[in-house]
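Take a look at the following structure, please.
The complex appears here without one of its protein chains, the remainder shown in place.
Right, chain A next:
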Amino acid sequence: MAKPHVSDTNLNRRKFIQYGSLAVGSSIVAACTGGGSGPSESTDLGEDPIKVGVMYSTTGTIAIVEKSLQDATFLAIEQINTGTGPWEANGAGIAGKKIEKVVVNPDSNWDLYNQMSKRLIDEDQVVCVLGCYTSASRKSVLPVFEEKDAILYYPVYYEGNECSSNVFYTGAAPNQQITDSIPYCYENFGPKGFFIGSDYIYPKESNRIAKAELEKAGGTVVGDEYAALGTTEFITIINKIKAAKPDFVLSNLVGDSIPAFYRQFKDAGITSDDIPIMAYPTTEEEIQAMGPEYSTGHFTSFNYFQTVDTPENKAFVEQFQAMFGKGRVTNGVMEAAYLQTFFMAQAMKQVLEEGGELTPGNIREATRGQEFDAPQGKVKIDPDNYHTYLYSRIGKWKEDGQAEIVFATDAAVKPIAWSQTLYKGRVCEHTTPDDRSDPTKETGKDLEPVFL
């Protein structure tokens, strides 16, 4: 690199500057990749803390979502450690022990999720892991957790059709999000649905279930389009929507594609009166980024909205904004990340109070059937299939970027891991105590909805 005219003394100085700037640059990168930007935490964790892995990407394309899941998780851990919020009655810590969070950042790279989960389990020896967002990352770590018999709490609505003895699913199963929203679209908007999504497992599987539901209800699928993850150019898909003249659009676009799609949808001259969009991954957070003027009149089906009227939710929103800033909004995935941390803490408390060791087996048995007064209402881990009883709600977005809840179940709905439209009568029932045998059972019957 050194040019001929550079003198020797100059070279040293120049080298120094080069290495110096390199060091500054890399320290900036290190600061970004570490969990350093999080809020201040209580430093004193006392004797023998409980190590818990927190695995969300804070860099890369999915960071936009996963960072807020990490924030919600940090809030819950802080409340457990200090004995505030929903944990107030239990005192600080879990039976006197604090949680020590071991934070890793898999950089939105599916392979890194796999490696980092191995690291958390083998080297850091964490008791369990809270984390993952995309189905791709969950599929990537699933073999690790099953092989090492470790426990993962997974806070995301997903496509279902999975059942593991090592994962507690605290986001919506298909029957808690898709099953109610499709008949709602059919009755309120009309029979013709146009399905769009990002091009990976979750949107494709979720749309496959939704399409089957629509056909079962008597409607027709007039379009089915996918865009690469991270795409922000939707002019072609919007033109296809215009040409197909559907009664509604069902969107499973995720991440930074969402604001771009809604903006271009309105920009193309389609209003929510012409063609309403029913979406699953579009939440308060994306609405805030796109500007509420683009989302007004469209719909989202989710278990939780910031406008849910419960005292627990009021407290949750207040505490979250106190910790992370007044301008922040809360959404359904964050709420799931928050509530699952309490499921975990309650299970640990139960194990410790019964004098047991915090082994994966003990935590698994203790987590089954845990109940919690979450912001969305009372929820419960299903002891049979390790999914969660959750409310099913549909929100219509208002001009202020918040949702008006136009449909809600009266109580939390029992989760069904397998889509009943695709796999009629297939259920998941783990044995008690769980011997980790195949939990899939074929009943061949129609399942009736069960409420908590």
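Simple rule for what comes next: a contact is a pair of C-beta atoms (placed from the backbone, for glycine too) under 8 Å apart; a residue touches a chain by one contact, two chains touch by 3 or more; residues count from 1.
Here, contacts and distances are computed from a predicted model.
Student: Choose one: "Urea ABC transporter permease subunit UrtB", "GntR family transcriptional regulator", "Ketol-acid reductoisomerase (NADP(+))" or "Dihydroxyacetone kinase subunit L". The correct choice is the protein name in UniProt for the chain not shown.
Tutor: Spelling it out: the chain absent from the display is recorded in UniProt as "Urea ABC transporter permease subunit UrtB".
Student: For a quick check of understanding: of A:190, A:230 or A:297, which residue touches the chain that isn't displayed?
Tutor: The single option touching the absent chain is A:230.
Student: Any idea which of A:78, A:159, A:205 or A:285 touches the chain not displayed?
Tutor: Once the missing chain is taken into account, the touching residue is A:285.
Student: Which of these, A:97, A:211, A:263 or A:364, touches the one chain of the complex that we don't see?
Tutor: For the chain that is not drawn, the touching residue is A:263.
Student: Under the stated touch rule, tell me which residues of chain A contact the chain that is not displayed.
Tutor: Given the touch definition above, chain A has residues 1, 21, 25, 28-29, 31-33, 37, 58-61, 63-64, 67-68, 199, 225-228, 230-233, 235-240, 242-243, 256-260, 263-264, 266-269, 285-286, 288-291 touching the missing chain.
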